[in-house]
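Following this message is one structure expressed as structure tokens.
The block that comes next holds subunit A.
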Amino acid sequence: MMIKIEQEDNSLTKGLQQFFKRLLESEEIDALFLPVRLKDSFSIMPSLVTDPAQIEAAVPLSPSFPLNSGRMVSRLSYKESGRKTAVLLRPCEIRAFIELIKLKQGSRQELILIGIDCPKALSLSDYAAYMEKDPLDDDAYIQKVFSANEETLNGFNFSSACNTCENPFPVNTDMNILLQGVDFSDGMIVESGSEAGRNILESLNMSEASMPEKREEIMAQIKEVNSKANEAMVEDITEKTDSILKLNAFFDRCINCYNCRNMCPVCYCKECVFNTDVFYHQPVQYHQWAEKKGLVKLPTDTVFYHLTRLAHISHACVGCGQCSNACPSDINVFEVFKSVAQTTQAAFGYSPGIDENEPPPLSVFNEREFEDIVGIK
Partner candidate 1 sequence: MGQANNKGYLEQTETIKTMIQTCIQCGTCTASCPNIEFMDITPRHMWRLLLMDHVDALFLSKSFIMCSSCYYCTLRCPRGLELTNAMSLLKQTASKLKLKQFQRSSLFYKAFLDSVKKHGRVKEIEFMTHFFISMKNPMIPFGFAPLGLKLMLKGKVRPEFPSGGSGKLTALFKKVAELEE
Partner candidate 2 sequence: METFEPVIVAFVCNWCTYTAADLAGTSRLSYPTNIRLIRVMCTGMVDPQYVIKAFLEGADGVLISGCHPGDCHYINGNYKARRRIKLLKEILPRFGIERDRLRLTWIGASDGIEFAEIMTQLNDQIIEMGPSQTRLNKAI
């Protein structure tokens, strides 16, 4: 079913706030998880809200993407809390969360997943600069991103992850807020995606809406544009890293801070193996390496770390770009990952974050598969 969210005081943001407030006030929902502008700050952070009054600070759509909230939702749901929570997530956050469900790091049991057409994002550093320079108000941002489909924001480029994203639309949710192809003068549309979502929308008693005609077409356009951008990006990054020596150069600033993996939503390990005693080498070990090669760069195990991480989770990469965001040395980790992820996902016919029942490729096998890779011919 589809319902309409009217503008409130000529504001889309307020209209959305009103919708979320109704949702929170309904008996179905105990708490809401969505981006909220923190007091006296321009920081917009995902927050768990139980007081309907606090909804006024919610900013459901903004260029701020400080972290992939899929990871946070897993913290909220990996065990039972006895409360029903509605969570608003970007498409890549949903995908990340679905991947985490497969890894038993979260559960949909007590959640209502609300998806939203992706409002794109700036990188962390760009967002800070943009807020200081000349921020648009929240409504103007929405108009700019969705009506005009602008590719820049006051001189700031949207992040590479967003520009090359081939799936900026939510799937497998309980309900979705539709924005692309929607005539905002008529409000916005919420579409139910599951039985539970439908029941909630029905209980809200709001006026029904129908699917905007141009939506499909616009979605296809966006996908095409992004897909082209992606191809170009992959070609470029492949050229930059197509040998081990180039890869070394690419990662030579890596300081083993592991921020990329800390911010990666699908790197679900409590502690990375590279942080364990396995890599706490004996002093003599460094000497042995140096003696073998004549020189050894420290910290060691940097390229090793990135290649391992590719082997561990490239198949699950949802393309959110938070790894690049997190890098203090400004290494474009994301692009390397995305370019590899594409190949590994295709190799196993795997689509991360779409269906929680699709098992991760390395957790299963088929007796008759990949027979061509066996043997030395």
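Selection criteria: all candidates are chains of the complex that A comes from, given by their letters.
Some observations on this one:
Keep this in mind: contacts are C-beta pairs under 8 Å (C-beta built on N, C-alpha and C of every residue); 3 or more make two chains touch, one makes a residue touch a chain; residues count from 1.
Computed from a predicted structure; not experimentally measured.
Here subunit A is displayed by itself, and among the listed chains 1 or 2 from the same complex, it touches 2. In the complex of the two chains, the subunit A residues touching candidate 2 come out as 238, 241-248, 251-252, 273, 289, 293-297, 300-304, 307-308, 310-312, 314-315, 339-340, 343-344, 347-348, 361-362, 364-367, 369-370, 373-376.
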